[in-house]
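Missing here: one protein chain of the complex. Every other protein chain is in place.
For chain A:
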């Protein structure tokens, strides 16, 4: 007698692999998916009373100019702001070509009107190199610019569908404080701020090939608007440069034409602004900015963190000249002499500082989540920041510069207080906050700077009202020291936030990846080990040649896995899977021709592929938003088009007929199953009852049948809930019988009964959630599964010897490919907008996170993951005729070894593809589409893998019952 194979020996690998995967995913995700919690707190004007800084209002009480300075946090320095955003404006588009080594490139020095203004001594204008933070995509950048924060991939709290910003932001503060905002250009702004703009002229931005619509729209409204009085802040977002870059690259004629066009437009804008800038003019105290949201590479890509992508430019001009310039210690400008001997300068600014600086200039509260610093150079450009009201009673005469610095130090004080407040609030609210050590360090820096300032400002206020003393001789150096202290604090906070929110933890990712690879080895070893177990119990299997089928299975998995290294293949993953599945279908046909068996199955499988291919196409087209495709395909029309009455009738009746067919198939498949008749009838009646309920639910929904009013009064949610209840009840019943019922000696039959029971218990819920397409998809599942199992049987019949693997890997591979195809053909895809939120609310109206998440998971993975895994034993069971089920221990052992091997193989295929996805996101972590494409794919794959592991573990506990019983 051979050594018996225990149950735990067979299923323990599943648990080891589950644990390994959990650890690997946890570590990798911690390193890769940067998360940030969005706080929904908003700054308000009155908050300033909590700050330790000088209240501008308080200081102004004696001031004669009190009326025009409705200061809130800081004293307003400008009245109106014109912001022109040129999407993807590289630094070298704006800066003088003399900054760059080598010969002058064709795209340089095209925006000469701005360059002239910046180098003109008489005007207060400056060119900045603005440093953006990755991800450098327009949406994230606009979010960053307006909130003053660092948007990450997962901004927890962000509602998935709508991108509207729920955090405190510049636009919100503007509206809150009575500023009217006028927006024109890129419609992303309207998505981000759906109802904040007083007036807006949005233009669609999604068509990259369209260089002109958005720009022409901007031009049409920009110049006339400059003569209007009905706005305080004007935002014009031009997209031409970004689109020209994406299509033609930087070094191209369209790009140069675009830049030249912008030069003309900007010339006009500057002219209008200057004409109106006289005393009493519309633009007497207007601040004019031209900026890019991010840069681009020479190929026109952006999204990553390379220098070309993050370096964009900012041009700022105040139409009222300040009396002096800011102290040189605050300068970051690098100046050189250009070819004509003129001095040209360019300073550096962080885009992070934009929101804080603009709010400081306008005198409105800083956005709550802003971690930027008020930039001295940008702030000092405006003359409004200079004429700090002279405190009248004082004999003491401060120089302009000194006054400005005092003012600036006060602004920084408010700024630091606000940032400190945010950091504290964030640490308190977020699950994964900052480390305590970092927080303490930052807090120390703040306290030090603040204590200094409190003393100093006390002295200043004394100076203001009384006779000057020595402490009033606040020398520039002391003020400078104070400014530095605040700046250091703000810089260290920004650094801390960057390390937390924009940098990947490579070490963590590496360890996670290592454990993933380790799990792969464990998987392979487990498969080999079960082979050995099998050979112990039946030593006849000597031949170890690797058959063509094994090679083709490995080849298919390898192709699919490697395809994930390219973004194009990820986008068309459904097509790739159906291509590979079709190929296996053709191979099967060939094989059946050779064996002259299962020809019908092979042809049926090809036809099924043909149909699935169409539905996959529809799914993909939905992803691309081409709704025109929908009308072409009859199958999808069943689910969507309800307009034509006949069509509507057909679309309602076909799913129901299919349901009847499904019930018939269920009854037929269990008819010749002799054992446990009571249980069988319970399962059958349960499943058929829920199918009927599904039909009833749809009938109620579509008012197909003129049902009596009595039925209409019944809560519609009641029917789906009953279906869920029946499903749960059947599952519970299976679990109970598993514990209490004595095992029959016929193990294949018992496993078969269990499998069919599980499938019928789960199918009704899945069908319901999938909607009208559900029954058809279920039918496709059954057909596909039946064909694949038949092909497996063919192999057993023809080849009695056992190759390298005890179980045949090709059907398992086909099974997995088929599951992937089903995922795509049911209209899902690997992105968050591919989730069908509607399905989560079938049977429930109110939102409950856990309940709705479970329903959404069942809808998303039901047909592509849950049903296929539950049905996996069919691959093994159906290979055995019923009579063999009563075989001795040896047969029993081999049967369960095969079963475990099938599960292991399925798990291995899933984990190989997932690991390749993980490797891919590691390599492409700075890719343009990392947040748009790779990261969602990663999330879907990882969730799918964990779910696979968990379901395999649970089902193995259920299916592998008491293997050793037969040996005793």
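As a convention for this text, contacts are C-beta pairs under 8 Å (C-beta built on N, C-alpha and C of every residue); 3 or more make two chains touch, one makes a residue touch a chain; residues count from 1.
Criterion: contacts and distances are computed from a predicted model.
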item	value
Protein name (UniProt record) of the chain left out of view, among "RNA polymerase II transcription factor B subunit-like protein", "Phosphatidylinositol-glycan biosynthesis class F protein", "V-type proton ATPase subunit F" or "Ribosomal RNA-processing protein 43"	"Phosphatidylinositol-glycan biosynthesis class F protein"
Listed residues A:90, A:320, A:456 or A:613, member touching the removed chain	A:613
Among A:525, A:586 or A:657, residue touching the chain not depicted	A:586
Selected residue (touches chain absent from view) among A:19, A:594, A:728 or A:923	A:594
Chain not shown, touching residues in chain A	566-569, 571-572, 575-576, 578-579, 582-583, 585-586, 590-591, 593-594, 606, 609-610, 613-614, 617, 632
